[in-house]
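To keep things clear, I will list the structure first and then write my remarks on it.
With one protein chain removed, the remaining protein chains of the complex are shown where they sit.
Each chain gets a letter, A, B and C, in the order it is written, and its residues are counted from 1.
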Amino acid sequence: MPGNTFGRILKLTTFGESHGAALGGVLDGCPAGLALCEDDLQRALDLRKPGTGPASTSRREADRVQILSGVFEGVTTGTPIAFSIANTDQRSGDYGNLAQVFRPGHADWTYWNKYNGIRDYRGGGRSSGRETAARVAGGAVAQKLLAARGIAVYAAAVELGGIAVPEAAREMTKSLSRPYFAASDDVVPLWNGAVEAARRDGDTLGGVVQVVVKGAPAGLGEPVFDKISATLAQALMSVGAVKGVEIGEGFAAARLRGSENNDPLIPDLDHPGGAAFESNHAGGILGGMTSGQDIVLRCAVKPIASIPREQRTVDTRGRAATVLIAGRHDLSAIPRIVPVLSAMTALALADALLLQERMGFLA
Amino acid sequence: MPGNTFGRILKLTTFGESHGAALGGVLDGCPAGLALCEDDLQRALDLRKPGTGPASTSRREADRVQILSGVFEGVTTGTPIAFSIANTDQRSGDYGNLAQVFRPGHADWTYWNKYNGIRDYRGGGRSSGRETAARVAGGAVAQKLLAARGIAVYAAAVELGGIAVPEAAREMTKSLSRPYFAASDDVVPLWNGAVEAARRDGDTLGGVVQVVVKGAPAGLGEPVFDKISATLAQALMSVGAVKGVEIGEGFAAARLRGSENNDPLIPDLDHPGGAAFESNHAGGILGGMTSGQDIVLRCAVKPIASIPREQRTVDTRGRAATVLIAGRHDLSAIPRIVPVLSAMTALALADALLLQERMGFLA
Amino acid sequence: MPGNTFGRILKLTTFGESHGAALGGVLDGCPAGLALCEDDLQRALDLRKPGTGPASTSRREADRVQILSGVFEGVTTGTPIAFSIANTDQRSGDYGNLAQVFRPGHADWTYWNKYNGIRDYRGGGRSSGRETAARVAGGAVAQKLLAARGIAVYAAAVELGGIAVPEAAREMTKSLSRPYFAASDDVVPLWNGAVEAARRDGDTLGGVVQVVVKGAPAGLGEPVFDKISATLAQALMSVGAVKGVEIGEGFAAARLRGSENNDPLIPDLDHPGGAAFESNHAGGILGGMTSGQDIVLRCAVKPIASIPREQRTVDTRGRAATVLIAGRHDLSAIPRIVPVLSAMTALALADALLLQERMGFLA
Partner (left out) sequence: MPGNTFGRILKLTTFGESHGAALGGVLDGCPAGLALCEDDLQRALDLRKPGTGPASTSRREADRVQILSGVFEGVTTGTPIAFSIANTDQRSGDYGNLAQVFRPGHADWTYWNKYNGIRDYRGGGRSSGRETAARVAGGAVAQKLLAARGIAVYAAAVELGGIAVPEAAREMTKSLSRPYFAASDDVVPLWNGAVEAARRDGDTLGGVVQVVVKGAPAGLGEPVFDKISATLAQALMSVGAVKGVEIGEGFAAARLRGSENNDPLIPDLDHPGGAAFESNHAGGILGGMTSGQDIVLRCAVKPIASIPREQRTVDTRGRAATVLIAGRHDLSAIPRIVPVLSAMTALALADALLLQERMGFLA
């Protein structure tokens, strides 16, 4: 209810502030018998480690994860899998001057209003991007669950600073080996230029991330309020910088006609239900349930709000002020947001899969 | 869990198929003491009544709502408010021929797969647009709750068949008195032309609906998974034809720089927190909580899947088939989807408002 | 959250006041393919019909149930099963004089305090025993789900007015054919005498109901907060007149030693897990999960609060008053509470069964 838990059967509860003792999570509902070790989580966390790309901060976050419970003799036991990541490279001093002002584009103002003036201002507290580390760790377990059923989640940056990878050129499955987790090698030099220009200008960039899920069976998602599209939209929009989510043709569908947007079915004995689709304008979701095609989503990612410029704002007493954010910040949420969006997609789907398994009671 | 309930404190559970005995809902969690009568629900339902606009079906749906519980002597009692809408103008015969084929773009295929071949095929069963009537009835109560706190939800069509109302020309508060619930009078003739052309071509149209919420206090929404943006995305994406949701600048934010997208704060004593914003690129949501500005959302609405043309598909035995959908269908989900999106927005916000902790708890 | 929904996967939401238009419920999460018709619900409702036993009111409640959705061609479709029961034999006039006073032992005072003085006082409003009709109707579906897995719920009165059926003499499976739904024929004459004496004295009686579940597999229930014992305790204690719940030896276990209370296991190849228990002091639940033995529960049922005597109380303005409850009331909640406790047990178990993870998920 207070919103630090995601999922219904597979439930991830996260905790932790940027500069507290630790952040982490509890993943409840993972079936017993899944092979799991700390390395599985660590590998996923390393993907969102800063400092490895041109758009990254020089801040070092060790992010060593420890599993506290729920795993015995190398497999999950069905009990809650708790994990924590100690906060080590904290320079709270960097943030002390931000205690009394509201940074534009940040959650400072809304936290202040929501919690009656009480706020852990160090590094954004719980609104820090670091909060997503726990999502990534939990998502790593979800990805293993999905993999056990032949389902894989791929995510890639398809646009940065207004420069998009053409749809036909998007190569989703290899993105993790490219700079920016880009959907194409060709775009990398262009994005390098855009990043360089923005850095020179003391500014930041936004972009678009595409997520594709392969291997999901037909029938996941619940038909009304818990459509899988709705659950995925919630999952992805709950990530800080995301300002839009679209499925399949998405906003372009608004400009298509029915005859263009419908996906005809054709007989196909290789497909579980004996049929396949000739096209995938629907993005793999029909009536809120998976159709058995690839699920295709895109997320709009806003530019990082922490810009190295003086900005006008007010202080906590309502007086005009300026703020200059020092600290060490990324120039774009891309690429680090990419594994976060994978993780949220995996959590949403694994939850739907577990829920669906349970619904097939009389089959 | 099975997904026919929306909300946490203010919970709407809906039921009903297109051609069953009735559809309706149970709204649990409405505080005691709200003045409420059947007319409040009926007026909202009448807004989504078919047959009144150029893009509408000639099918008549009486949609008379009856309140079954939870109201006594003209006010809510705090107990569940149940309501039902009898299904009267059902011509099941229109749909009998659809029992054995999967209509492209519809939920037939996914229901079939999810429920092991069991499916109420009459008029789409629960995947019918009629399902949204219960959302609208429940949303009418939510709107009254919001109104009691000075919060109003406005929705309007801002694009149809690729013809958009320019952002500066959008007049949200008067949309309900215009054809198509359009955001401008000027666009109506253009949309009439687009509809006429589509009808001539035996085709259907998509569009975009904008939702604006005025008067929401700062601090609604929970900071992590239950960001108000995430909850709204789920709420809106759970409506059948919606394929994309964006907030504030939305996908355009991906192309802005941080210096363009941040909204500076300025002192403003007329504002509850003593500050206001110079712009609203954020769409009234920062860090997943309302900022006190207008909340601005847009939804991509796909073209109606039922087109009056022969389409290729497969039947339930996996054989190639064609389907020609007779019945009586709208040419676009606009305008009828507009009050549905208002309703879902109102339900999400009223729930967040009730959940928001009382400032005075520890004060 | 506001508490009119029970269950996690199989969720029953109920609505309705004693003297409103109707009461009913929505059962969400029932798998598709269960044969179901109105008679299934009606038969269960008829068991709690008043007017058939020595301890019953002469009030007639038709309680004709109508299924509104979720069933098509004789089977459930996986969508919500809504049902309603019109209120027909209402004599609101009987209750008008109770609008301004709080009946001792009733919920009048607590409703008044909770809902700020707003209250549907007619027949107790939502606190009426009639509220349980919706539980019984929903429970009938749960019992069919359980029966499909070979699980049966039996309930019987084992004590009335202080006269108990000795444990060895309790015959659970035939109770529904006996007066009082008693666990033995022998006790009936004694209970007739107790009822007659109470009626003569203008008083009411309490009792104890035992519930036994046969055929539940081992492993139902979740090990920590959602122990099946905890869920059953909630389910049963949520029924108005229940003031205590115990499992297996229950309160008697407090007086046993470990060596007496432990149930030794013995090899038994006829049993699914290859083992059985020599005794069942645990009541079929170990560590909060079913052991595969019979589940054995008992509920303490308080005497009906509506006694045909003048009682001292206060009115809504805080002044001393007396109240004489006319109306038509049962002399004991037994037998009518018996099918209600069966229904709640069935709902709790069917939910646990659906939740229980499929053994094959990772196998």
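In the analysis below, a contact is a pair of C-beta atoms (placed from the backbone, for glycine too) under 8 Å apart; a residue touches a chain by one contact, two chains touch by 3 or more.
This structure is a prediction, so every number in the text was calculated from the model and none was measured.
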item	value
Residue among C:24, C:123, C:139 or C:283 touching the omitted chain	C:283
Contact partner of the left-out chain, one of B:5, B:18 or B:79	B:79
Of C:84, C:143, C:231 or C:345, the one touching the omitted chain in the full complex	C:231
Subunit C residues touching the omitted chain (full complex)	1-6, 8-9, 14, 102, 104-116, 126-127, 131, 159, 161-162, 198, 201-208, 217-227, 229-238, 240, 242-267, 269, 272-275, 278, 282-283, 286-292, 300-307, 309, 311-314, 317-320, 355-356, 359, 363
Residues from subunit A at the interface with the omitted partner, ascending	1-5, 8-9, 11, 13-17, 20-24, 26, 28-29, 32-33, 66-70, 72, 75-82, 84, 114-116, 118-120, 125-126
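Heads up, the rule we're going with is that only the chains that are shown with their structure count from here on.
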item	value
Intercentroid distance (Cα basis), subunit C paired with subunit A, Å	45
Computed distance of Cα centres, subunit B from subunit A, in Å	26
Rounded Å distance between subunit B and subunit C, as computed from the means of their C-alpha atoms	39
Subunit C, residues touching no fewer than two other chains	1, 9, 29, 32-33, 78-79
